[in-house]
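Just below is one structure, and these are the notes that go with it.
A protein chain is absent from this complex, but the other protein chains hold their places.
Order of writing sets the chain letters: A and B. Residues in each chain are counted from 1.
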Amino acid sequence: MPMSFIQALIDSKGEEILEDWLATHHADGLTRRDLFSDAQGRQHAKTFFLALQSTLNRGADIDAFNLASDAWADVRAALAEVTRERVKRGVAPAEIAGFFLLLKYPLFDRLGAGAGTEEFSVVEQVSRLTRMIDAIAVQAMSLCIEERDRIIERQRTEMLEISTPVVDLWERVIAVPLVGTLDSVRAQEVMENTLGAIVDREADIVIVDITGVPTIDTEVAHHLLRTAAAIRLMGAECIISGISPRIAQTMVHLGVSTNGVTTRASLRAAVHDAFQRVGLTVVNAKA
Amino acid sequence: MPWHSCAILQPLDDPWPPASAVLFHRQPILTESDVVLGRQAVGRAMAEVGAREVRRIRLVTAVSEIFRNALRYGGGGEAVIFLDRVTKAVLVECRDNGPGIEDTALAMRDGYTSGKGLGMGLGGAQRLTDAFELHSRPNEGTRVRMMSRA
Partner (left out) sequence: MAHSAGLFLVDRIMLVTIHEDINDSDIVELQDQLAVKVHAKGARGIVIDISALDIVDTFVGRIIAQLAGIGSILDAPTFVVGMRPAVAMTLVELGMTLPDVRTARSLGHALAQLRDSPTIG
């Protein structure tokens, strides 16, 4: 049976094939000694190879190869484990695909041993192996991208949280220091957090400080003004502070009117204003 | 019917309703209280797909504008509400057989009103939804389709 040739090969020559596979990784610069020890790299290759070996020994049919089917579940799991481990350390998608694709060569090299028998066709074996290993590499690549998306999404949410804090300045006075760039998603987030804080902290005055915002386009300016308008609708007062001369100029050029919104050049001036409005004065205790 | 004039700002996917959507509620819009019943049904549909308060209120406000227009300018109509659990979205269609809108682009503009309104209804509804299509044919009627995700 030509079909079991591959199974027999992987079973009997397993050790050699694994070694050769690791050697091609090394030759192609896929070992990534900067990220993994040799033992870890070997462990990854071995985990996957053993899953493949035992799956074939259990009679999984290469002709009916379908990575999504139950028969190949172990291979799928090992593939996922190895891929995840490598992505987490920063291995690129192309390198992950290469890691699995290189398994072809030690196998191709050994197909000659079966030649000569009547029904044996090297071409057929190559095509079977190629189909299986390519599918595995593609799956590894898409897992890798999924995993990266997850990491990016998590970092994005973390960024959103840390970058839009609402600070209690004093009773009834809160501040929202904005740092970095504001896109629509973040601007929406800022508005929600701020309005929620007005209710939770019973704030009468909100200082939105944009000292840490490098540039403002019409979109961002309108977001800020919408936030100010919503704050006013809830019955609180909004002061936008930290408007640099350059941003003031841009806003005028863009034709953005700040009518009805209190603006202050510095956070300090805004705090002074806010304290005055809630009836507080700051005195120098030493004078 | 072939539509005379349309303003498609954020197009919907074909087909309407989407294959994974189910009918949630049909509401004739013939009186003021139908407007309230219709938007309450939309609110329940949004709650059903797990929408947060902000998302729910945005869509409910948008349909309130559209239902009111159908009643006031379209002489009454019907709203059909669909729910899509796969995409976690609510889809609403509102049609009337009223006089229609000659120039939909103009009607969409903020501040344009033919009556004594503020002219903010259509533009506002479009900003509050994830997809919005307005189709109209003079002397035959108006159809608005909207979609918002949870």
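Quick notes
Basically, a contact is a pair of C-beta atoms (placed from the backbone, for glycine too) under 8 Å apart; a residue touches a chain by one contact, two chains touch by 3 or more.
This structure is a prediction, so every number in the text was calculated from the model and none was measured.
Interface note for the absent chain: among A:124, A:146, A:192 or A:217, the touching residue is A:192. Among A:26, A:89 or A:226, the one in contact with the hidden chain is A:226.
Contact with the omitted chain, checked across B:76, B:99 or B:117, is made by B:117.
Take chain B: the residues that touch the chain left off the picture are 32-33, 36, 39, 43, 53-54, 56-58, 60-61, 64-65, 68, 110, 117-118, 120-121, 123-124, 127-128.
In the full complex, chain A touches the omitted chain through residues 191-192, 195-196, 198-199, 202, 204, 226, 229-236, 260.
Here, only the chains that are shown with their structure count from here on.
Chain A and chain B, compared by their mean Cα positions, are separated by 36 Å.
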